[in-house]
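To start, the structure itself, in structure tokens.
Only one protein chain is missing from this complex, and each of the others stays in its spot.
The chains carry the letters A, B and C, assigned in the order they are written, with residues numbered from 1 in each.
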Amino acid sequence: MRIEATPWSEPNTSTPPPRTSLFARASGRAVVRIALAAGGTGLLLVLPLLVDDYVLSAVLVPLLALSLAGIGQNFVTGYAGQLSVGSAAFMSVGAFAAYDLHLHLHGTPLLVSLAFGGVSAAAAGALFGLPSLRIRGFYLVASTLAAQFFVEWLFTKVGWFSGNSASGVITAPPLSIATVDLSSPGGHYWLSLLVVAPLTAAAYNLARGRIGRAWMAVRDMETAAAVVGVRTGQAKLLAFAIGSFYCGVAGGLWAFAYLGTVEPHGFDLDRSFQILFIVIVGGLGSIAGSFLGAAFIVLFPIFLDQLATFVMGGSVDPGVLQNIDKIIFGGLVIALLAKQPAGLARLIEIAWLRARRWTLRSA
Amino acid sequence: MTTALLDVQNVSLAFDGILALDDVSFRVARGEVCALIGPNGAGKSSMLNVVSGLYTANAGDVLFEGERLTGVGELARRGIARTFQNIALFRGMTVLENVALGTDFRGRASFFEQALRIGRAPREERRMREEAAVVMDLLDIASHRTDVVGRLPYGLQKRVELARALVPRPKMLLLDEPMAGMTVHEKRDMCGYLLGAHEKLGTTVVLIEHDLGVVMDLSDHVIVLDYGKKLADGTPDHVRADPAVIEAYVGSFAT
Amino acid sequence: MSFFIEVLLGGLLSGVMYTMVAIGFVLIYKASGVFNFAQGAMVLFAALTFVSLTERGFAFPLAFIATLAAMLLLALAIERIVLRPLVNAPPLSLFLATLGLAYILEGLAQTLWGTQVHGLDIGVSDAPISAAGVSVSRFDLFAAGTAATLVATLALFFRLTRSGVALRAVADDPLAAIAVGIDLRRLLALVWGVAGVVALVAGLLWGARVGVQFSLSLVVLKALPVLIIGGFSSIPGAIVGGLIVGASEKLAEVYAGPWVNGGIETWFPYFIALAFLLVRPAGLFGERSVQRV
Partner (left out) sequence: MLRTRAPGFVPFLAAALLTTACRSRSENASAAVLASPAPGTVSPGKESAGKEQYFPLQSYRVGPYAAGGSGFFGGFIDYMQLVNIRDGGVNGIKLTWSECETEYVVERGVECYERLKGGLNGAPAAAMNPLSVGIAYALIDKATTDKIPLITINHGRTDSTDGRVFPYVFPLSLNPYSEISAIVNYIGQRSGGLDHLRGKKIAVLYHGSPYGKETQPIVELLAQKYGFASTHLEVPHPGTEQESQWLQIKKLAPDWIILRGWGIMNPVALKNAAKIGYPVDHIIGNIWSNSEEDVIPAGAAATGFIAITTHPSGRQFPVLQDVDKYVLSAGKGNMTDPKRVGTGYYNLGINNGILNVEAVRVAQAKFGNKPLTGEQVRWGFEHIHIDDARLKELGAVGLLQPIELSCSDHEGGGAVRFEQWDGKEFKVISDWIKADRALLRPIIEASSTKYATEKGIAVRDCDAEARL
């Protein structure tokens, strides 16, 4: 048989760049999206005026902090495919580092302290990520668990980290940026938003860019990744470092903006699992999922309490309720893993697509 | 004769005692299409894996453009791309992302440029998209750009993998049974793509293939392996005439 | 010198306690490649059920049998509700599912039996017995003995019974095992059942040692480094790992601890485990093949 060579067309730079996943959408929808985004952002900014202190300081602030930590965990586990159960340790490092900088270099701007916390956490993350160059799979839990327990011990043990306060509990300084006072619940919320929003944007850029692709390549097939020129070791360490940076900043927010205090045991293994659950429920490898997961984790217990109150009145013993709460939560996690491993993010995406198809048809 | 692009010198490879490659040497000239053939277990894939640094030979050297190849890490940067016998795509990622990874190693944008989408980062992304688009159009997979690879049919996946290998415009392409399990039509297309790449880019192609018809049509240079030893090495006609080869492939050349 | 020996012995003996929990893991990991974090919760569940039954006037053997039945039922339920829907899900998901399972079990146990702290007296005194200036707790010796018996029984079980053989087959090569007609579901249920029994024994010993209450589920954290050192799929590994962890952490606490004023036991085992991993990335006895995720 004779074979004709398929003609190879050179890229023609005069023609506009080909439409791709990001640009594929009709410009009309792009407009809608931007409008939506703008509206959403506006709404986010004025939220403190719409909801009361309870929602702000007991729901939204922790939600923001946890979402950030979720993104961090997602980089390591969801994107780079490395099992980590030490996120709380890196949050802890972030919180204490931020606090210590503020304490020992008095008058350090708040945002600088938080950033310093993040960087310290990144260093710790890279350090405890090193074994990932050699160890694979579940055995890697050794590394992150070591981090988990060591950090907890270190901060409990070495008084210097907690400013030698007799109790070993650190209390946040009064919050303010420049001269703007942020000590009100609204202020705490704005501070969190100010930190989380840009970091989220950056997270999207990383996840969708070269670095994100390298991470996913390592996750999906490490050998092939190496063959196409991904520096796999570098990619893993970067994932640990960046992931821990996000966790560190989240820890700082947790300590400063949410609780206003933090003790080493506040970042124990349960917290690490909580972060892990956020990623699972929200969706592995999805930034938006980190927010959904965090929202779920924060709201679910509250919602259940409210429900119980509403349905059963006072008759139910809170202890029992809490246990039921635990059971249902565990069940939901299993159900999600079985039915929709891509998590809430995917569920919502599907719903959104259905809705769009429906509207198109009806239109 | 011109200096060989790829120069395999006395390579031997053993898996716990059993000799998979036994003192094999051959040269591949720049710009030729070279086929590695031989019965199953002849050591073809092993040879390809040694060349691409996935296996380290117990003895012998592999020179590319006169310099030793050391390890898989530098493969792409030296201008070598390859595909695998049983597709090695990133199943969780979209076609575009997979193809993009083919050129990513060229990226220069710093971490912060990427995080903030400033400076070189957006330019590189755009360039990557253009290059990817060209190859995807060429291989008729552009329409699947945003599909997740894991869910695509086999034939398409083969093409995506080829696209990922072609997009950096490599100097040498290592293809491990690119047409395994394909229909005649698919094979024809595939050959078309290969020749296209080869003619336009002067890409040197080293491929493993069982369909001797295809091999003889496609390649300028055929190397026959058998039980880890080199049986024959030469032009298709020369190899076709070689008694040892005929011995190995009883009557396979009737057609 | 005798003090050193005491520390060493004490360490080895508490190592045995860790092994007790670790074995449950290994069984399940061997059979299904599931990294069962819920093992600790199962220990809690078993111990709490047993104690609550005895406190409600059940005789010791009766309570034991009842709890045994409960654990087997639990195993069946787990196979049906957790494992079956997650067949050929990635190992990471399975691991996380067992985290969810741990939540369920803790919640369930405490809903059924309340959150009271219970004492558990299995009739073995803590009083030390001394020999050559070295004194060891009677209880620890008893625990070690029980553990040994348990391991021996398991070994026999896997050598002699059909399901035991089947299990080994599955551990070696699941596909082949299914090909020769082994009913994987039944087997999984069985393995989880056996793991439940191990959890019960471990629960009784741990319960008698530290009292029966919520913290029992945390013993899992003591078992992890043991597994990592020994390899997830090896019972001898679990034993050796347990002894290594127990001895090293006690020696470290007593001799190195004072320099950093103490409390290093929580993290020290994990650093030991890491050290081992860097030399043998799949544990002492683990096969490299079981590296998933």
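The criterion applied here is as follows: a contact is a pair of C-beta atoms (placed from the backbone, for glycine too) under 8 Å apart; a residue touches a chain by one contact, two chains touch by 3 or more.
The structure presented is a predicted model; accordingly, all values stated were derived computationally and were not measured.
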item	value
Chain not shown, its touching partners among those shown	A, C
Touch with the omitted chain, as defined above, among C:G10, C:G100 or C:G283	C:G10
Hidden partner interface residues of subunit A, rising order	30, 33-34, 36-38, 40-41, 43-44, 47, 50-55, 57-60, 62-63, 67, 153, 156-157, 162, 166-169, 171, 173-174, 197, 200-201, 204-205, 208, 258-261, 263-266, 270, 287-288, 291-292, 294-295, 298-299, 301-303, 305-310, 313-314, 317-319, 321-323, 326, 348
Chain not shown, touching residues in subunit C	3, 6-7, 10-11, 14, 110, 114-121, 125-128, 135, 137, 139-140, 206, 209-215, 218-219, 222, 249-250, 253-254, 257-258, 261-266
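The definition used in the following text is that only the chains that are shown with their structure count from here on.
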item	value
From subunit C, the most remote chain by mean C-alpha position	B
Gap in Å, rounded to a whole number, between the CA centres of subunit C and subunit A	33
Intercentroid distance (Cα basis), subunit C paired with subunit B, Å	49
Multi-partner residues of subunit A (each touching 2 or more other chains)	none
Partner subunit B, residues of subunit A touching it in the complex	1-11, 13, 17-18, 20-21, 24, 202, 205-206, 209-211, 213-214, 216-217, 219-221, 223-231, 238, 285
Touch list for subunit C against partner subunit A, complex	35, 81-82, 85-86, 89-93, 95-97, 99-104, 106-108, 110-111, 115, 221, 224-225, 228, 232, 260-261, 263-264, 266-267, 270-271, 273-274, 277-278, 281-283, 290-293
Subunit B - residues contacting subunit A, complex	52, 54, 72-73, 75-77, 81-82, 84, 88-94, 96-97, 100-102, 104-105, 107, 109, 111, 114-117, 121, 124-126, 129-134, 137-138, 142, 145-146, 164, 188-189, 191-193, 195-201, 213, 217-218
